[in-house]
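One protein chain omitted, others in place.
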Amino acid sequence: MLGAYVLLGAVLFVLGLVGFVVRRNLIIMFLCTEMMFQGIIINLVAFGRYPLAGAPSFDGQVFALFLIAVAASEAALALALVVLLFRHRRTLDANALTLLRDE
Amino acid sequence: MAGLLTIILALGAVGLFLALPGGQARAVRAGQIGLAASGVGLLAATLGWLFPWPGANFFAGCALVALFAAVRVITHPRPVYSALYFVLLILAAAALLVQMQAEFLAAALVIVYAGAILVTYVFVIMLAQQARPLVHDIRSHEPLLGCLAGFLLLWSIAVRLFAAPVPPAVPAADLPAAGTVAAVGTSLLTTYVIAMQLAGLLLLAALVGAIAIARRRPLRDPLLEGEE
Amino acid sequence: MIASATFSVLSPAAYATLPFWPLLGAVLAGVLIMLRARPQHAHWPVVLGVALSAALAVTLFVDLGQNAEVTGSTSVTESPSLSGRGQGEGESGDPTAALELGRRASSGFSHTLYGWISLGEKISLQNRQWLSVSFHFDGLTGMMLLFVTVVSLIIVVYSIGYMRDHHGVPERGYERFFAFLGLFVFSMCMLVMAGNFVLLYLGWELVGLCSYLLIGFDYHRPAAAAAAKKAFIVNRIGDFGFAVGIFALYYFLSGCAGPGENPLDYAVVFKYAPHLADADSGFLGMSQATLVSLLLLCGAVGKSAQFPLYVWLPDAMEGPTPVSALIHAATMVTAGIYMVARCTPIFELSAGALDVILTLGVIGAVLTATMALAQYDMKRILAYSTISQLAFMFVGLGCRVPDSAVFHVFTHAWFKALLFLGAGSVMHAMGGVIDVRRFSGLRHVLPWTCGTMWVGCLALAGFPLLAGFWSKDEIVHAAFERHVVVGVLMLATAGLTAYYTFRMFFLCFHGKPRWPEEAGHPHESPRVMLVPLVLLALGAVLAGYLGVRFAPGRDSFLGLFQPHGFFHSYLGHSTIGHPDHGHGGLGLMYLSGAVAVGGIVLAWVRYGAAPEVDPDRKLLGGLWNLWHAKYYVDELYDDLFVRPLRNFGRLLFATDNRGVDGVLWLITGVPRGLAFALHFMQRGVLKTYALSMVLGLVLLMLLWSWMA
Partner (left out) sequence: MAALALNLLIFLPLLAAVVVWTLPERRQALAPQLSLAVSLVGLALAALLLVGLPGLARDESGAALIGEARAEWIVVGERAAGGLRDGVILRYHVGLDALSAPLIALTALLVPLSVACSFTAVRHRVREYYAWLLVLTTGMLGVFAARDVLLFYIFFEFTLVPLYFLIGIWGGPERRYAASKFFLYTFAGSVITFAGLLYLGIRAAQIDGLSVIDFDLVRLSTLSLTQLSTTEQSLLFAALFCGFAIKVPLFPLHTWLPLAHTEAPTAGSVLLAAVLLKLGTYGFLRFSLPMVPHGALAWAQVMGVLAVLGIIWGALCCWVQRDVKKLVAYSSVSHLGFCMLGMFSLLPVGLSGSVLYMVNHGLSTGALFLVVGMIYERYHTRDLDQLGGLARQMPVLASFFVLFVLSSIGLPGLNGFVSEITVLLAAFNSDVLGPWYGVLGATGILLGAVYMLYAAGKVLFGPLKEPPGTPDLSAGLRRDLTGREIAILAPLAVLVVVLGVAPRLVTDPLDGALQSQILDRVHEARAASAIQHHPAYAAEVHPLPDGRGSEEWYTTALFIGPEPGEGGPP
């Protein structure tokens, strides 16, 4: 049971990671990070529900709740930044943002 | 077991590579088939490993939906669809949470994510919407390396996971309290009260920050101001 | 010094203020510049300062003369210990010679103002050494101070008139000129009065500085600026040797000097000088005395413009004429002679060094006398004659008659200053033109100038009974005593001197009157310039009589005069002592007088009518051109030293940029190469960073799996 949930969480996390690396649209990249959060939330709840030792507890759920709060904050700021960037650059291509480049 | 796992994951990785935007249409189709095959195989392996498990069918269903949605999120060339598939992913995840007796969390997830965050995403996507598909949506960045990395990562996790000692076959006892909302709330406001306050502060800061950043100002590029 | 005799007129402290009055005057003049006061009266502080020190110098001169006997007696009472040492060292077994040495070493007084430079403590002796600001008073000091300050005073007064235009309006930089002159008199007095070698070096360099500043007085003229720089640097070449000589002196003598004795004080140096005679210096097998003498000689050669470092002096004529008169003829350039004379106790220990002095002197005298034959610039002719006369003094030093050399310094100061000031007067009237081809017959418009110049030329030529005759004759006599070839060469040079001096005089003042248009209506100089000329002319006539005795008799010159008079006995109370002058020489006196007259007559024959075409040039042709081009020595030095050194500097600078930095570039190449190899990872592309993070994570996971 635990293994199934953990594996599912890992798959979601890795898919999110791959998406983050591969996709060039900034919004999709942020969606991918949200997907990685989903994988982690599932993992957290699963570990709380089916602990390797001791009785099940609600701690996993509480952590997941905090994670949702963090995800919400991150989404708010990230989207604000995306809006700002789009306003200045008229593009959402991550590869077009190369201001740090020094050549 | 490990060999089978490797084959499944490799299949999935190749499928994903083909399905990512930027390939030929036929390759995309083939990739989607490969992905489906690998997802099913993976679940079969999981279920086979945990054979006597009451909720297995429900889990498998939800997991299939979630995986499908997740793959579509990262492979769909149009951001709006990606966002919508993400809603689907949230719903499937919520269902799984319900299965784990986390009803409150499931509700919160749907409300916060599908209700609030995703709507914001869609707004932003609409804001930046262009008439025709853009190059950065239909071209991927280093898809081969990305898929290879994902494969290796997942492979190392899965192998470790399957090699681990099998946990007790008997399903664990149910959670003590029936009303999970009360339990979670009690826990939040006693043990984790400080953390909760901090989370509130964080949300506030994010709120202020987001407003400050996105406020419309005269067009001055802060990154360029440092240069003379 | 050890002798503590007091002066009878003024206290030593009062005499010690002597150099500082002109300095004070200079500072006041500087203050006037800062206040931007009207320069009309800016000369007063300096004139008064120099006058005060001249008064002090005269007093000191008299005072020292009165004390000479006292000094002699005190040092005799002290001499046994010294003579004992002298014998012990085997320098001279003759007790009287040792006595003489001790007497000379301790002749004079010193007055210490304050400890100037700390030389640290001699290890574990708890014996602190100071280089003091201390003054040394003896016959040589008194004599030098006398003419330095008096001639300076006369020239400063002359400058009041010279540094103005025809309407009496001061030239630009008038105050600056007088401030520099005051500084110069201060420096020269410091040089002469110094009681140790470092203070001597101070005066030495300061007069060089004044020379630099005054040659470059018209700094906007490139020639003046270049000449100033050349003078300073050529002098520094000599000073380099001089400084090393001082170090060597300290090096050799610091072992001998006892507690409380500073091995750079004159008293200590001359007391222990005999130790230097036979000790090996460890350099080319020279004795310590020879090495030190040669090094000190470098300084003298530079300062007194001797071969091979004379090249700066002709160029120095770019300065205003009073400067040429004061610094580059009468006083500063004689500092080298003064120094060698002062160090007689060292130099006389080394026959080799004396021979070098003699050789340089002979070469310099002949070389520059020939160059003077073929010049047209009045001041340059005088400059070459100065070098030639200084070379005469060197010959005197080389022939072991330093008192005669100093005597020539003394007489030369008067007539050479006179000649330069006369030239200045001509220049003043001619609107700055100084080329003798462009004017002639000036005796009609400049009678006073012509008259005084005539006296000066006679004195320089060595015409009998004038100042130059007496002193020059002594040196020629000593040269004949040394070697007949040297004597003949000196006599010939004296003849050349008479010839070129009067060539200049006739070209300038005889013939039909004509002058360039720059002159306008030439007229005689103002009285403030003429009075100094007359005073100097008196000096040019009379100065020589300080050095002769009035002794009517058959073996006297003209039946009246004997050489070696008051001057020489006065100098005897100094480190010079009483050199052996040999005997006879009456015939030589007539001969040298005849040579001088012969030179003048020859000049009259060839140039008496101030011909427009130079007869010598026609006669001598190529040789004349060689002389006119000054033997191409300047060009030779430039090719031989200046340019190679500068190119070497370029090479070093290039090495800095390429070589040294190149090595660094190679060292830093390691990190740079690494960075170049890895720079693809840092291209500022966000996705690359993300990918590399993921790859890193994968790597870690795989590593973990592999290890587990």
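Chains here go by letter, A, B and C, matching the order in which they are written, and residues are numbered from 1 within each.
Basically, contacts are C-beta pairs under 8 Å (C-beta built on N, C-alpha and C of every residue); 3 or more make two chains touch, one makes a residue touch a chain.
Keep in mind that what you see is a predicted model, and the values were worked out from it rather than measured.
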**Fill in**
Chains in view that the hidden chain touches are C
**Prompt:** Thinking of the whole complex, not just what is shown, which of C:L542, C:L664 or C:M681 touches the missing chain?
**Reply:** C:L664
**Item:** Among C:L10, C:L48 or C:L209, residue touching the chain not depicted
**Value:** C:L209
**Request:** Consider the whole complex, including the chain that is not shown, and state which of C:A351, C:L652 or C:L674 touches that chain.
**Result:** C:L652
**Request:** Using the definition of touch stated at the top, determine which of C:I237, C:I363 or C:V633 touches the missing chain.
**Result:** C:I237
**Asked** Which of C:G258, C:G432, C:G584 or C:P615 touches the chain that is not shown?
**Response** C:G258
**Fill in**
Touching the unshown chain, chain C contributes residues 85, 89, 114-125, 128, 198, 201-206, 209, 212-213, 216, 219-222, 224-226, 228-229, 232-233, 236-237, 239-240, 243-244, 247-248, 250-251, 254-259, 272, 275, 645-646, 648-650, 652-653, 656-657, 660-661, 664, 668
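Rule of thumb we're sticking to: only the chains that are shown with their structure count from here on.
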**Prompt:** What whole-number Å value describes the gap between the mean CA coordinates of chain B and chain C?
**Reply:** 98
**Message:** On a C-alpha centroid basis, what's the spacing between chain A and chain C, in Å?
**Reply:** 91
**Fill in**
Note: chain C residues in touch with at least two other chains are 687, 691, 694
**Asked** Can you list the residues of chain B that touch 2 or more other chains?
**Response** 141-142, 145-146, 149-150, 153, 157
**Item:** Touch list for chain B against partner chain A, complex
**Value:** 16, 20-21, 42, 46-47, 49-50, 53, 55-56, 59, 63, 66-67, 70-71, 73-74, 79, 82-83, 86, 89-90, 93, 96-97, 100-102, 104-105, 108-109, 112-113, 116-117, 120-121, 124-125, 127-128, 134-137, 139-143, 145-147, 149-150, 153-154, 157-158, 161-162, 164, 167, 171-176, 180, 183-184, 187-188, 191-192, 195-196, 199, 202-203, 205-207, 209-211, 213-214, 216, 219, 221, 223-224
**Message:** Quick check on the complex: what are the chain C residues that touch chain A?
**Reply:** 683-687, 690-691, 694
**Request:** Write out the stretch or stretches of chain C touching chain B in their complex.
**Result:** 687, 691, 694-695, 697-698, 701-702, 704-705, 708
